[in-house]
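Structure first, then comments.
Every protein chain except one is present and positioned as in the full complex.
What follows is chain A.
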Amino acid sequence: MKTLLIAKREYLAFVKTVGFWLSLVTLPLLMLGSAFIPVMMSRSGETPQTVAVLDLSGENLTAALTGFIQAQDPALKAVQMSDAVRNDSVARTVAASMAKKGGLKVAPLPEGLSPAMTRDAAATKIAQILSAENPPVTHVVVAYLTAEPTPRLAFDLWSVPKKKGRLEHRLGRDLDDLQFLYAARQQGIAPEVARSLQDTHADIRNLTPTIAAAPDDKDASFRETLKENGPRFAGVIMSYITWMAIFSSSVILLSGIIEEKSSKVLEVLLTSAPAGSLLLGKVLGVFMVMVTVAAVWSGVGMSVFAYGLAFMPADAVDNMRTLLGLIFAPHQVALMLAYFVGGYLMFGITFIAIGAFCESQKDAQAIMGPIVIVLMIPMLSLQAAMMSPDLPLIRYLSWFPLFTPFLMPLRLMEGAAWWEIAATLAGMGLMAWIMIRLGTRAFMQGALGTGKFSWRTLAALVK
């Protein structure tokens, strides 16, 4: 009963604050925002930049260059997008708004520029034009031929100040293609042949017995890939989530106990409840905070996902459901929860014990160093796991109880053997039990003392 009372106070003290709900809302918004950043960056919010073409090469490139620029016209892109999503009014609205921003537009050649002039004369004139207060164009593309023994197409991409590099970013590949075709023609290769040579690739197929058995099923390969890599990808994500949840909840416990120690509340509580109840109550309270966070985020995530499913093709929805069924099978969820609880107990209690020795966060930082290093090892291993999923190191590290909670969610997704699951759970359970015993003793010693954590303290705890 005392444990529950302490847990309740701990929980309410957290969830009753405005900061908690703000952070609860802020993180999904940040994630959503980060997903939109590339889109926003591509839109850039600018009005379309105007580009004039000056062909000094004598190769009649104006039409080709104008075509490349027109392909970057946002209005054209918007029409294409709008056609692709003609059933969705929201997407059409987005496409329509895109028509007004970003991209390139073809502009007539400014006065004073002519294909008959020399490159030097053109340079002088363009410099004058673009230096004006309100230049008629933002960019000028100048095409010319180099004077090497084997002439090459070359381009000067002129821009008004602060717009340098924009054209190369958008037209660079097209200009390379143009040079390729020119070089081919110089070698006597017909443009059609050159184009087909440019487009030629080896015909590569990734096959498995399942894919080979269904030669007419175009999605078989995609499904196979999804089945093969999906769980691993999901496993890495689950491991990261477990790590973040354990670390952040442990830090919450640490901060709470430091505050109670410095305000002397801890001593008052210890005269009313056994240390074990106090410890367990705090751990339970913060666990419930994490459950609340998980419930809110899962609810929002599932709602968004369910909404997103309505816009996916039926076969993609089936594939997605199959994958999610594999990942979130009840036994998998139960095991992941068990690993989280084990990790949370081990590190949460350790952090509480550390907090009991500290009067401030600064005191805690010195003791926290080795623990944070231990916590970083599985994080680094996860990065390696993404690159080389079959790394034996991941398997060995997952057997070490302090790393088990972070690495086993990944291994679960890839189908760890039952005996490994049982052994790692047992090892983690034993370690958690030892940490609870040591942590409770350390907590009592730290909570009632005014001294610092020392080698002598450590030796006394282990005795």
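By definition in this document, contacts are C-beta pairs under 8 Å (C-beta built on N, C-alpha and C of every residue); 3 or more make two chains touch, one makes a residue touch a chain; residues count from 1.
Methods note: contacts and distances are computed from a predicted model.
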item: Candidate names "ATP-binding cassette domain-containing protein", "Cytochrome bo(3) ubiquinol oxidase subunit 4", "Nitrile hydratase" or "Carbon-monoxide dehydrogenase large subunit"; UniProt protein name, chain not shown; value: "ATP-binding cassette domain-containing protein"
item: Contacting the left-out chain in the complete assembly, out of A:L270, A:V296 or A:L438; value: A:L270
item: Touching residues (missing chain, whole complex) on chain A; value: 1-2, 5-6, 9, 13, 260, 263-274, 444, 448, 456
